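Some chains have been omitted; the remaining ones sit where they do in the full complex.
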């Protein structure tokens, strides 16, 4: 996104470039193109920090995530780094003691990636090119997923001898429309195409190229950025809550949540703009 | 539905017309066509009472819901009435005190609309024309959704500055096949078409016109009305329970439920009719 304005507050990151292609929109790029944007521990820790910051940054109203470069959204775990991981291949030999370290390691990893789901701003994930393993865990934490037609998807973890553990297996069964398909792609680790991803509802749109997909995502993000952030961010929270809870609990939580929201100025602006056919301007959040 | 028999027991309602287009079938029409069938508080309270009554009415075995007139299923909340709502715009200034009133208000609203989900009879919702905001909350409480090809759907609440709070965000993530799409339409408040609704599984059928859609719904309702009401109503209850609970709990609940059902005469009639190839006639429920 060459025309995007840099966001100075996000200059200090090593693996991520954050720019602003439109008002209120942040575009996060995974910036390790020579490694196909693969993730080692420093990368995922930084990923978590970036999204924690975006969540609290009132200047940002919607986020687009993509990979840098033409080849990959991300190839997933940096296998070379992984094969030197002390938690897995370190000196500890007692099974329970090693397990404690591994548990902490996995939870830290889950927490860093999950920061994107916890980020209170809507996140549009643009998948393109190589999008393997961790790419799916990450995409599952986004709100809206769109992709380029050349995307090569795979839940790849079975091919390194483990079940996916950063969130795919927890979230995917609840966000697409065919459990049979979920088991198929997660157990075989086979590639699936943009078309297939669209058919099962994993992505909601397929664009011709990465550029088009990023463009469409920025446009969608801009639209979200003009809406009431009280409404948009609350919608994110309540849908995520609804996915994970029964109806009785969800309705109760919703009522408490909106007993605050309805006291905001945004409902006044929203109602007024509807009645007067003018475009409302909402304050930051 | 000019040929439908009026149902005298439902004469007293102001905003709803209830007729019987076929044996055992009640057709409920939201009857405020000049206001595009919009809902103010008296409307939703009456809506709840209508469905409470249908739930207990043994003469009714299946329900069809549509809007009166050609223009709208419902345009959602009556925004003019809403903009004079004392809970939102009243004199109370203390945030917590106002919140208590709002919580009660939202819960009453949720309860009225939810009466359709609690209604023990199957409900087929026919969406057509303008179907915005509350239209989706209502449709989410139905069992089966079909629509006319001219339906203009939108989860519109974000455009009045709030997240939808009458059930859409609690139920929609569990009843369609793409979470990405759910977030898209709920956060952007954009229109979506009958075709799109069909593709993601929100409606299970699209008919050419409102008349055809109502006709198809009545036909489907007639079919349900001929079935064992013990079986049909139990199926509604158990699917709703299954949507909201884990498998272990659902199976246990099912076993207790059917330990009653299997003692009904309907299983005898059902088995006999299967063996003798005759059409069973089931008693009311």
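Per-chain numbering from 1; labels A and B assigned in written order.
Basically, contacts are C-beta pairs under 8 Å (C-beta built on N, C-alpha and C of every residue); 3 or more make two chains touch, one makes a residue touch a chain.
Remember, it's a predicted structure, so these values are computed and weren't measured experimentally.
Enquirer: Looking at 2 placed copies, how big is the full complex in copies?
Expert: My count of identical chains over the entire file-defined complex is 6.
Heads up, the rule we're going with is that only the chains that are shown with their structure count from here on.
Enquirer: Using Cα averages as centroids, what's the distance between subunit A and subunit B in whole Å?
Expert: A distance of 33 Å separates the two centres.
Enquirer: Can you name the residues of subunit A that touch subunit B in the complex?
Expert: So the residues of subunit A touching subunit B come out as 122, 142-146, 174-178, 200-204, 220, 223-224, 227-228, 230-232, 234-239, 241-243, 245-248, 250-252, 254-264, 266-271, 274-275, 280, 282.
Enquirer: Report the residues of subunit B in contact with subunit A in the complex, numbered from low to high.
Expert: Residues in contact with subunit A: 79-80, 82-83, 87-88, 95, 98-100, 102-103, 106-107, 110, 114, 117, 157-165, 167, 169-174, 176-184, 186-190, 200-201, 243-245.
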